[in-house]
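The complex appears here without one of its protein chains, the remainder shown in place.
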Amino acid sequence: MANHTIAHDVYVPFLEKKGIWSWLLSTDHKRIGIMYLISISFFFLVAGVFALMLRYELLTPVSDFVQPHTYNVLFTLHGSIMVFFFIVPGLAASFGNFLIPLMIGAPDVAFPKLNLGSYWIYLLGTLIVLIALAKPADTGWTFYTPYSATTDTDVVLITLGVFVLGFSSILTGLNFIVTIHKMRAPGMTWHRLPLFIWASYATSVLQLLATPVVGITLLLLITERTLGVGFFDPAKGGDPVLFQNFFWFYSHPAVYIMIIPAMGVISEIIPVFARKPIFGYKAIAYSSLGIAFISFLVWAHHMFTSGISDIAATIFSFLTFLVAIPTAIKVFNWTATLYKGSIHLHSAMLYALAFVFLFTIGGLTGLFLGALAADIHLHDTYFVVAHMHYVMIGGTVMGFFGALHFWYPKWFGRMFNETVAKIAWLFIFIGFNVTFFPQFFLGVQGMPRRYATYPAEFESLMALSTYGSWILGAGIFIMTVNLIAGLINGEKAPQNPYGSLSLEWQVPSPPPLENFEEIPHVTDWSYGYGKKK
Amino acid sequence: MGDASVEHSHGHHMDPAVEYSSSKLGMWLFLGTEILLFGGLFAAYAIFRAKYPEMFFEQHVELNKKMGAVNTCILIFSSLTMAMGVSAIQRGKQKATAILLLITILCGLGFGVVKYFEYSAKFHHHIYPDTSIFFSLYFLMTGLHMLHVFIGLAILGVLFALTIKGKFTAKYNTPVEVGGLYWHLVDLIWIYLFPLLYLIG
Amino acid sequence: MTWIPEVASNLASKVDGVLLLITLLSLVFFILITVVLVYFAIKYRRKREDEETPYITGSEPLEIIWTVIPSILLIVLFVYGYVVFKDMRTPPKDSVEITVQGKQWLWTFDYYNGKKTINELYVQYNRPVRLVMEAPDVLHSFFVPAFRVKQDLVPGRYTQLWFTPTKIGTFDIFCAEYCGTGHSAMLGKVIVLSPEAYEIWEKGVKADEDAGVASLPPAELGAKIYKEKGCNACHSLDGSTLVGPSFKGIFGHTVELQDGSKVDVDENYIRESILEPQAQVVKGFAPVMPSFKGILSDEDVTALVAYIKTLK
Partner (left out) sequence: MSTQSHTEQNHITGNKTYIIVWAVLMVMTAVTVYVSYINFGILNIVIALVVASIKASIVALYFMHLKFEDSITWVFALFPLSLLALLIGMTITDTFTRTIVP
């Protein structure tokens, strides 16, 4: 054990203080990050268990494990919790909080108290939804009207909870934007910023400006159920499709709120383990902003069969193809970064490579759904389910797991068992593909989503998918146990185990209370690996 | 704010100039969010106004134009006193600031009182949010706006109390200016609500 | 196992063309990226800790190439998707018009000659059909995989779709927009008849299959109705619970109602439950069954009662 008694610069790791209030009242971005990390991981596991139950029910074509209503409730909870409690706050709130000040050389975010407030609002939202579980909604996470306005399950509370969570998301985004604008260390110019920061910035803009629209939409749904307002009720002159327009105005950008931070993570992991400068820094940086911007323009591609006008469908299909371009550019640049590198297949790097591979599949299958004629056939089938999970698990969750393994030593000051981590990765990679790849075929064959029972002709592929979910579940279980075991008895982590040049690795592990003894002066970007000619 | 139980406050480490510009930028960002929160209602208004012009025309006459106009004047005046209050504190005039803030608060309350009479007149005539699409819009838009008036009043109340306590000076007055921005937004939204609902319906 | 459902409409092959082109392009890019990724990951594996790597930060020509080429391909895909979409959205003038109603959780079809069917859509081989669709309750979506057509039904307005069947046979109809508890049971069939068979069906001389109907014993007629009118979507025969109570052994049984009172399941209770389903709902089930008044004749109801009696 090191002796901390040396006079001047006493190193107090931020994890030093104990006791529940030292957490719940802490305005330290690293502690708030951990609280988010614990919360979102908890909800990820809970919603994951729901997913396993859903898949178990789908093992056979008939209802034998749960009844259709229960099945519908389960997929509603699985979707709502995964989306609003795990993946939207997700990387942004946990790793964003932890990393943004460290990476830009700041002692904390711009508004530390507001940051803590955001977390409390998040907790409040979870509390409301917890109460809503007394009579859980069966609407699906999309809350489409008129069903959501008429079902006799409790839609009001769960949407109110989501509304509250939205404010947490908005305030976090606001905080990060101001932090990135105002708190950068001297010399940390925009073009020296780590790409995770660019990604976080783009995400924050989306959180700030897309979330209020879903807020008001859900509020309108609540007033529809409580006050008898009829904007979405055809009997009162309203339009159910309007709800979808409003909902997707947020929820499509929300997809990018979920995925862009993961893209940022990948852009950090790959150069470190390839020991190469990131290829096409500016292209990756600006494509994050580009994706964020275009994401506002494509929402109705979720609605090609919903009864929107053909003109609107055509415009949105065209714009949808545009968003594929910046995304493709990123994939090419990540791949090119590996060229002539010195590649170390650390578990974090394996997750990063899995991300590139799976996200490519997710992105390419998106083309099917963006093309008007093809989408007519594939919409609301398992093809969409598979595509969405390839982007969300293959993309975001792989990025999340990669981030967990990559920054684990920095955050907690300990190491996990690398061999076990690799085994877990293998399970997750195989399990994921076995679960979701067959669903592309199911979708093409016409198997609709959200079916509690299904025609027998789909049984073999559905069963295969269920078996895959068991492998995936096992992988996540092994990974969780491994990471928790590392916290308890892992080796002490060195300051910079991978030789990264980014600022967060230049402070001790775990970082001290206010990050830097002295605010650093930045003179170069953080990707200067390799030998300059 | 002013949560004393927070273990270690980073705020003190921040350069005041950075803190000032950060707070202002933060508030502007929040106003952007607010605009899009109202945005859903504005979009709904646009669609249903275009779909049912007759309904909007026939029903908007039920609204009391005079009361709406009075409230518009009240809010614009409160914006004036708010802006003057910010200038006053930037010059270090604490007393003038307190008085101006108080007038702003009274205007806000006055707005609330007028709105109260308007709402009760509507209820008296059995007009409720579920009466028609137009009145749904009327109640939701003005209701959400009213909620913002109340939040604004709460902020102004805190600012007023702190001004009296002498917390703000020519050097440190960020909260007054930032709070003022919020109050102006309340005015800004009303500037649109008034003609949309009362005048052109 | 087939990769794709059979091609049974004029639109299906066009949609398959789009699917095929995107599949090919996707495969090219997928293989390209995967091969390069795996090759690099193996070729440039770190062998020694002190390996030197070159300082390469990017390449403008490459950036331009991999921006421009995908952009062009994407525009091609958009245009192709749009051209076929336009076809799918433009019904020919001479289409046969059929009104479709989707409600929780069955399909009804109204034909121009006053005929009405439930969960079975009769169309003629090689003759374009235009479906005008509406929903009284919530969103539904009419989806026939073999025809590659899908369109949501939206309360408060009409939506449409069209197709020309190019294969005689029976094809699945799925509801593809989530609509509540019975969503996955909201299934139907499109029955494509040859012109001759269609003519017979059209004239209502319910020729071949229905010829003997009148003379069928009631229980057998009931069994037929049970399947054709969609009772099977919600009521099982094997005792398992779907949306509504199972028919197995229900006759002569005493059931508990929502308000806790009890009622014997006799002929009159079954009759009432078919014609006025909301009157006495069995406890634990949602009051969601539509009325079959006007859809089932008295004889039909009697036949159903007779059939339910046989389900011990």
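Chains here go by letter, A, B and C, matching the order in which they are written, and residues are numbered from 1 within each.
Rule of thumb we're sticking to: a contact is a pair of C-beta atoms (placed from the backbone, for glycine too) under 8 Å apart; a residue touches a chain by one contact, two chains touch by 3 or more.
Just so we're clear, the structure is a prediction, and the values are computed from it rather than from any experiment.
The chain omitted from view is touched by exactly one of A:54, A:73, A:109 or A:213, namely A:213. Contact with the chain that does not appear here is found for just one residue of A:315, A:474 or A:501, A:315. Check A:14, A:198, A:249 or A:357 against the missing chain and you find that the one touching it is A:249.
Annotation for chain B: contacts to the undisplayed chain at residues 17-18, 20-21, 24-25, 28-29, 31-33, 35-36, 39-40, 42-43, 46-47, 50-51, 65, 69, 72-73, 76-77, 79-80, 82-84, 87, 90-91, 180-181, 184, 187-188, 191-192, 194-196, 198-200.
As for the chain not pictured, it touches chain A at residues 177, 181-182, 209, 213, 239, 241-242, 245-246, 249, 296-297, 299-300, 307-312, 315.
Basically, only the chains that are shown with their structure count from here on.
Centre-to-centre spacing of chain A and chain B amounts to 35 Å, using the average Cα coordinate of each chain. Measuring from the averaged C-alpha position of chain A to that of chain C gives a distance of 33 Å. Chain C has no residue in contact with two or more other chains. Within the complex, the chain A residues that touch chain B are 17, 22, 25-28, 107-108, 110-114, 116, 170, 174-175, 177-178, 181-183, 208-213, 215-217, 220, 223, 227-231, 236-239, 242, 246, 513-514. Every residue of chain C that touches chain A in the complex is listed here, in rising order: 1-5, 14-15, 18-19, 22, 25-26, 29-30, 33-34, 36-37, 40-41, 44-46, 51-59, 62-63, 66-67, 70-71, 74-75, 77-78, 80-89, 137-139, 141, 143, 145-146, 148-152, 154-157, 159, 172, 174-185, 187, 240-243, 286. Interface of chain A with chain C (complex): residues 62-64, 67-69, 72, 138-140, 144, 146-147, 150-152, 234-235, 238-241, 274-283, 305-307, 310, 313-314, 317-318, 321-322, 324-325, 328-329, 331-333, 335-336, 338-345, 353, 356-357, 360-361, 364-365, 367-368, 370-377, 379-381, 441, 444-446, 448-455, 460-461, 527-533.
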